[in-house]
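A single protein chain has been removed from this complex, and every other one stays in its place.
Right, chain A next:
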Amino acid sequence: MPDQAFDHGAAAQSGQAGGAHTAPPAAVRVQGLWKRFGEQIAVAGIDLELPAGKFIGLVGPNGAGKTTTLSMVTGLLRPDQGTVEIGGHDVWRDPVRVKSRIGVLPEGLRLFERLSGRELLAYSGRLRGLPGAEVDKRATQLLDVLDLAGSQHKLVVDYSTGMRKKIGLAAALLHNPQVLFLDEPFEGVDPVSAQTIRGVLERYTASGATVIFSSHVMELVESLCDWVAVMAAGRIRAQGTLAEVRGDAPTLQSAFLELVGAQGRDAGESLDWLGGGAGR
């Protein structure tokens, strides 16, 4: 049962309490991960060590390989090469221990949209072996907190983007995983829903669980995360605490632009005729 295996979060908390000298145990360890799609290399041999109990951002421009990486880490896409361990267990060799410990909200994949929000949660919980009464109780609470109680009997196919992200998040949280993987959880989400999702995630990490989410919005990552991995063109450019990655740069945004080599790119000079109302 996922709940019984919650030792890891507690270990993470003790790691934090022990001060900066004790390195927190890794929630996710990735070594030499590769993925090619035909000629194109999507992920080019990345190594990552993501600490447990942190709010971790995987940032990078579009096409950097974030979704491919997260799919391989969560067992939805088979890597060409490399190993992935979650909580010390190999994702591909020991799926029994891994799958019960993780929650996933993928990007670009559908949900069972012909179920209502509540039916989707009931289905998801029972697939994971939770008893029916417990699923009902947790679903009611999640629907309330995520502000979906009013639409719980509507089919998911009729939900808005924000509502879909929220019901997907609820399904990912239902079995109380130790590590939560969210691919672009704030993409296309209105500010009100974004704030709700944020609140739930902050409460969840405060309990010692780990959240790993991908995004290309730097301000969001800077305000939410305490640990960041920067990805570009299928490689990891930097990883560490927010302060480490930011370095001397004033914001994460400028540090990121420097890391991906986009800082010096001049967008203005070649468009010197562009001036709107200033003249012809």
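Throughout what follows, a contact is a pair of C-beta atoms (placed from the backbone, for glycine too) under 8 Å apart; a residue touches a chain by one contact, two chains touch by 3 or more; residues count from 1.
In this text, contacts and distances are computed from a predicted model.
Looking at the choices "Protein lplB", "ABC-2 type transport system permease protein", "Glycolate oxidase" or "tRNA 2-thiouridine synthesizing protein B", the name in the UniProt record of the chain not drawn here is "ABC-2 type transport system permease protein". Interface note for the absent chain: among A:Gly38, A:Gly150 or A:Pro191, the touching residue is A:Gly150.
When the missing chain is restored to the complex, the residue among A:Ala26, A:Leu77, A:Val217 or A:Ala249 that touches it is A:Leu77. The missing chain, though absent from the display, is touched by one residue of A:Arg110, A:Lys137 or A:Arg203; that residue is A:Arg110. Annotation for chain A: contacts to the undisplayed chain at residues 74-78, 95-96, 98-100, 102, 104, 106, 108-116, 119, 122-124, 126-129, 131-132, 150-155, 157-158, 171.
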